[in-house]
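Here the structure comes first, spelled out in structure tokens, and everything after it is commentary.
Note that one protein chain is taken out, while the other chains of the complex remain in position.
Here is chain A:
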Amino acid sequence: MASKKKRNSTEGKENLVSPFPDEVLECVLGFVMSHRDRSSVSLVCKDWYSADRWSRTHVFIGNCYSVSPEILVRRFPNIRSVTLKGKPRFSDFNLVPANWGADIQSWLEVFASAYPHLEELRLKRMTVTDESLEFLAHSFPNFKALALVSCDGFSTDGLATIATYCKNLTELDILENGIEDLGGGWLSCFPENFSSLEILNFANLNSEVSFDALERLVTRCRSLKVLKANKSVTLEQLQRLLSRAPQLVELGSGSFSQDLTFQQYAELKNAFNNCRNLHTLSGLWEASSLYLPALYPACVNLTFLNLSYASLQSAEFAKLLPNCPLLRRLWVLDTVEDKGLEAVGSSCPLLEELRVFPAEPVVGGGGGVTESGFVAVSRGCRKLHYTLYFCRQMTNAAVATVVQNCPDFTHFRVCIMNPCQPDHLTNEPMDEAFGSVVKTCTKLRRLAVSGLLTDLSFEYIGRYAKNLETLSVAFAGSSDRGMQCVLEGCPKLRKLEIRDCPFGNVALLSGLERYESMRSLWMSACTVTMNGCRLLAREMPRAKKGCPSLRSHPLRIIISMHGRLSR
């Protein structure tokens, strides 16, 4: 632990604000976990800033370009855990060019000298090379937890180094990365005497790992709580893993279809029967309805069910659901159709989050879910507050009904897959739908709109969505006024993503005051010009003048333009 006591005793005794010794204050602050609250704490006064500074062990940086690693380590000397986010969210959808940046290496180099006892590193949308992973494995002897989400630039060789050298590893979480999969040998690199693993997630890697090595690993890691295997793990293998680790609380099964004998099926059912601690279940690649019933006993305590890789039909889905009465989060493919969603409404009264993904993510396709499935869920699941709903048609009336049934929405994301599609019954724009959302759901923090939308929808958003923090817009609006309404009206706006909308320089420049308090603005394929960007760049520093240097998240503005630009 770096040396601490720097009591500013030379300061005049205005320290009436904090009558406790530093140790007490730091101890109390230790209970303040949320990074936003911590930031607020540090702004109270110098003593509190100092106490926070010395006691902070975990730091969250939402935009890796907002602060340099040198400044970070200077302010917080005792960090054990770092969470870093790099590229903007639209990079998930191929809207950000490669080689954009957000490389972890420069951070690691600074951490190696300033935080030799670093234990946890969680990265999202950063570029991480195998060399960086090797550097990590060798620089931090106490390293415990590595989570890489939507990162790119590394291969399974990098994972092999982590497995080989991180003797105290408790967590290895590799999720949805652009990883070069050179084979499953990395898993065999965990030494035979290594047994500290608690979380292992390699669900999104394709190569087959040595099942032998995996089984031995699972057997000796008695504290293993989370295991998410990839689809090369068969049902029969899964059964063996489960019987070794009945204490699992989160399971990502491998492939869920195989020709089992009757005996094997019985063993599988038995294995699931012994796993009643599961609260999260995912995987189920190619789930065959044949074997789903084996799962039923393990679903009794399930709170999160992720079926986004299992194309279930409505009937088998409807049979599965009554076995999951405690379900709070459900991710499913639209192959279950409206009928499946009706079953959700009747079987899952505690549901808080529903995500419905399109099995056929094509514009102009058919099938999937409609507005009636959405309404059916809202009728039975009154606690619903998070939805991500991909559909091919929607109506204003349906959305109004949904939010009337569930007024507590905090995250409302509806994607009508055909851009600019109106209410399919009345042929009107979808303005009233999102109007009803913002009027009724006063706690709304995140909104994604779609369908045919005029400026009216944005007027509504600006007028009513007073708690809105994130807004995603595509193919919507009629003029600059739309974006202006949002920028002027939403005081808590932090992230604004816009693509393919008729918003130009006037709209862009109208947000100067708002940008102060935002984390990022993304605009692509709008009608902003280079001139507009230059003006913005000129005006922004001026706008920032009044800001104290304690701001933690300088705005990132990304404007991407293609094709002809008008003067």
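General remarks:
The rule is short, and it goes like this: contacts are C-beta pairs under 8 Å (C-beta built on N, C-alpha and C of every residue); 3 or more make two chains touch, one makes a residue touch a chain; residues count from 1.
Heads up, the rule we're going with is that contacts and distances are computed from a predicted model.
Chosen from "Multifunctional methyltransferase subunit TRM112-like protein", "V-type proton ATPase subunit F", "Histidine-containing phosphotransfer protein" or "Auxin-responsive protein", the protein name that UniProt gives for the omitted chain reads "Auxin-responsive protein". Which of A:42, A:55, A:150 or A:520 touches the hidden chain is settled by the complete complex: it is A:150. Within the set A:144, A:499 or A:519, the residue that contacts the chain not displayed is A:499. Residue A:309 is the one among A:186, A:309, A:409 or A:434 that touches the chain not shown.
Which of A:76, A:211 or A:265 touches the hidden chain is settled by the complete complex: it is A:265. Touch with the hidden chain on the side of chain A covers residues 92-95, 97, 150, 176, 178, 204, 260-262, 265, 286, 288-293, 308-309, 311, 313, 315, 333, 357-364, 390, 415, 417-422, 426-429, 452, 454-456, 472, 474-475, 478-479, 499-500, 502, 504, 525, 527, 562-564, 566.
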